[in-house]
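Before we start, here is the structure in question, set down as structure tokens.
Shown here: the complex without one of its protein chains, the others still in place.
Let's look at chain A:
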Amino acid sequence: MQFMLLFSRQGKLRLQKWYVPLSDKEKKKITRELVQTVLARKPKMCSFLEWRDLKIVYKRYASLYFCCAIEDQDNELITLEIIHRYVELLDKYFGSVCELDIIFNFEKAYFILDEFLLGGEVQETSKKNVLKAIEQADLLQEVS
């Protein structure tokens, strides 16, 4: 995976994770272009599209769009489920997650993502194991 973006229906970027080195300018340009493209698509359309030389896989959860850019060889359907598993992790951690949770606890959203995906690849698919790692860290915070 090359990058993952979370943005709202209003086009506000809520989380960005880049797995390839790009300049800030380039990142902003890509974000702008993609947010526009994805928001313009109608609800029943397919979740995949070709964009530049990448494949975009996206899915909308309530007010948030989750959007991943993968390479030609990568598997679209499993990427769709990467998104879903990440949503499940957020949901389990925050307890029925909503956009506000991600806004106010953006750092947690990043920490969970790092436990799940690293360097653009799935690191740990077990929900239990990921949450255990995060909860241990929370425990460390509380006792420190």
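As a working rule, a contact is a pair of C-beta atoms (placed from the backbone, for glycine too) under 8 Å apart; a residue touches a chain by one contact, two chains touch by 3 or more; residues count from 1.
Simple rule for what comes next: contacts and distances are computed from a predicted model.
*Asks:* The chain dropped from view, which UniProt name applies: "V-type proton ATPase subunit a", "Chromatin accessibility complex protein 1", "NAD(P)H-hydrate epimerase" or "AP-2 complex subunit alpha"?
*Replies:* Looking only at the record, the undisplayed chain corresponds to "AP-2 complex subunit alpha".
*Asks:* Considering the whole complex, not just the chains shown, which residues of chain A touch the missing one?
*Replies:* 13, 15-16, 19, 21, 24, 28, 42, 44-50, 53, 72-73, 75-78, 80-82, 84-85, 93-95, 98, 100-101, 103-108, 110-111, 114, 118-129, 133, 136-138, 140-142, 144
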